[in-house]
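What follows is a short report on a single structure.
For this depiction, one protein chain was excluded, whereas all remaining protein chains were kept in their positions.
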Amino acid sequence: MAVGDLLLTGLMAVLLVGIIAALTRIENWRSYTPLAGGGTATGEDGAVLNREKPAGIIRWLTTVDHKDIGLLYGLYAIIAFAVGGIMATLIRVQLVVPGGAILGANAYNSILTSHGITMLFLFGTPIIAAFANYFIPLLIGADDMAFPRINAIAFWLLPPAALLIWAGFFLAPVTENMIEPAQTAWTMYTPLSAEQTNPGVDLMLLGLHLSGVAATMGAINFIATIFTERGDDVNWANLDIFSWTILTQSALILFAFPLLGSALVMLLMDRNLATTFFAVEGGGPLLWQHLFWFFGHPEVYILVLPPMGLVSLILPKFAGRKLFGFKFVVYSTLAIGVLSFGVWAHHMFSTGMDPRLRASFMAVSLAIAIPSAVKTFNWITTMWNGRLRLTSPMLFCIGFVSNFIIGGVTGVFLAAIPVDLVLHDTYYVVGHFHYIVMGAIAFAVFAGIYYWFPVFTGRMYQRTLGKAHFWLSMIGTNITFFAMLALGYLGMPRRYATYEFDGAIAPLAQVSTYHLLATTGAFILLVGQLIFIWNLLQSWLEGPKIEDGDPWNLERDGMLDKEWEWYDRKLETAITDGGEDETESALTDGGVPEGDASRSDDN
Amino acid sequence: MELFGFEKETLLDLTVNVIPLGIILFFIAAFAVVSPFGLDPVFSGLQFSLMISMFLLLAVLTYYAGRAVEDAERAEEEHATLDDPDGATELADDDESTEDDAELGSDDEGLPEA
Partner (left out) sequence: MEEQPGLSDQYRTASPWPVFVALGLVLSEIGVFIGLFPVAVFGLILFGGSVAGILTESGYVTRPWPTLVGVGVVLAFIAAGLAVAYLPAANIAVANIGNGPVFTRLVAVAVAGIVMVAMGGVGSVMEQTSV
């Protein structure tokens, strides 16, 4: 112990010296940077310097510009998506044969847990923050976020959070499995999660807590930004739909995440300090479930509302007409926001809670389906008789609507108590929420990335690859997750590493077939995502340059939003002041004076 | 027609939230009339307070959101001179009329008939 402490102290001292050194370097650079006039040459590589940002890696470490932070969030989320995707592939490979193909039960449980947490907390929430950071200030005509530094702090909490959440995987080999990855499933139900002595669980809980702190800081920032930083011409009557959904989402985060944070701290204390919040003799194991789902159900809407906003924003652009019933969408967004706090126990119908209470949760769950359905009708009506242009972003929007319908309808079935009692904890539930998280949320994210690709890279993606990505994703999603719905009907329980049941639980032959189908679909999905990543990288580096601030030809329909106007001005400024006057906009690689922030020297 | 001080257009927009409110109300009434599991002070109390609180919260939020939007519209109108260069996503107000033929920007002030 003493040796360990000594080592740690030494490590901390080294870190301290490093930090001081780094700070003096940066602070030095800052105080000598002339405020007006050319930049200083800190970057050895001779990169073009903006007067407001240093060059190279330091620029990314110190940036408080909302566009840079948006890109950082995006990069982070895509990496998490890749990690979570590899885990998903492992899960599906494991399940091709009833006895399990590659993993032991422990490894399977670890990977399953991490897959869920990675996708929800490290991909879902951050990728939404990426869009929100980059585009909310542009859409509402603000200079930046209300608190740019808090914005940066919120982002920088995430990489350590990811390392903590995945810590078990790195530490297990070096500690001889003393510290293993958590095997609690993403819901971390007690008593299991309180009793597993594995310190990897503590690390994961800390990571989750930090990601929650980050999300809360971000949410406060968005609320403040949308309320106080709007441009003069933006008011509640013409606020764009994406900002509305982010506003609602931020409110949900503000009420839900601190609660998760507290519950996590209570669980950590139960584990480490012998408190009894969730012990049978204390609050009881159901307390965890109530706290978790009081956060957990709003969390699913935290994840789905902004993607709905993205679709509501993008889909009309390629249908050639305004969003049908814009205000319906706004008000139903708010309705979803409120009602999502009154349905949490629909995840607990089978826990033997009082039937009267259960009935009221069912009532509210049925009510919340209406606003979701309203939006669906609005999207469909927007396309009705529209002049559809089936670009990649539009295809993904349509895919979103289609998958969201299946996901939503299966949700309504689950919200009916008698149905849920049969289907709870089967693959049906897994199919339901994957239709939404993969089929809808991820699709909207792809739509957003393709739609705005020109804004943040200055280039166009490769259309054919975009289409291939869409079709592979659409087909893959529907094969994989439809098979899961069928598995659920057959009675296949979720969260098992193997399925060599006797026929009493589920008919083995059919179950194997559907598992095989699900795995096939997963591989189709995988190929699609590889194409996506390739397209992103290659087009970023060498895609055709965008010359015009309206690459989608939105002007024609009078639908050019503020972010494109901003982009157009940026392009023009780049051309008109290029080279002249004191701005050293030297456009070697298409950099433009200030917003090249968003592109030139990163990668 | 004025109800809660809203103009007709706004009321029409707000109907979207009246539906879930109605559903909750329906269940409140239904559970009050039919209670197959009997009444229990604690659980029936919780049962109804969950539904009633959701009803109230949704009603209040809808009211204030409607207010904010309508006030902003009024202010916009008072500023009169329709400067509406960037039609885009903004208000698609009256959800029936302007839709049929795509082109917008022109009449998205929307409220003249009110």
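A and B label the chains in the order they appear, each numbered from 1.
Here is the rule we use: a contact is a pair of C-beta atoms (placed from the backbone, for glycine too) under 8 Å apart; a residue touches a chain by one contact, two chains touch by 3 or more.
Just so we're clear, the structure is a prediction, and the values are computed from it rather than from any experiment.
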>> Counting the whole assembly, list the visible chains that the omitted chain makes contact with.
In response: A
> From the list A:199, A:337, A:371 or A:476, which touches the chain that is not on show?
Replying inline: A:199
> Going by the touch rule given at the top, which residues of subunit A touch the chain that is not shown?
Replying inline: 1, 5, 8-9, 11-12, 15-16, 19, 22-23, 26-27, 30, 35-36, 50-54, 59, 61-65, 68, 137-138, 141-144, 148-149, 152-153, 155-157, 160-161, 164, 199, 202-203, 206, 209-210, 213, 231, 268, 272-273, 565-566, 569-570, 573-574, 577, 583, 592-595, 597
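Keep this in mind: only the chains that are shown with their structure count from here on.
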> How big is the gap, in whole Å, between where the Cα atoms of subunit A centre and where those of subunit B centre?
Replying inline: 29
> Along subunit B, where are the residues that touch subunit A in the complex?
Replying inline: 13-14, 16-17, 19-21, 23-24, 27-28, 31, 35, 37, 40, 43-44, 46-48, 50-51, 53-54, 57-58, 61-62, 65-66, 68-73, 75-76, 83, 86-93, 95, 98-105, 108
> Can you list the residues on subunit A that touch subunit B in the complex?
Replying inline: 233, 235-238, 240-241, 313, 316, 320-328, 330-332, 334-335, 337-339, 341-342, 354-357, 359-361, 363-364, 366-368, 370-371, 374, 381, 385-387, 554, 557-562, 565
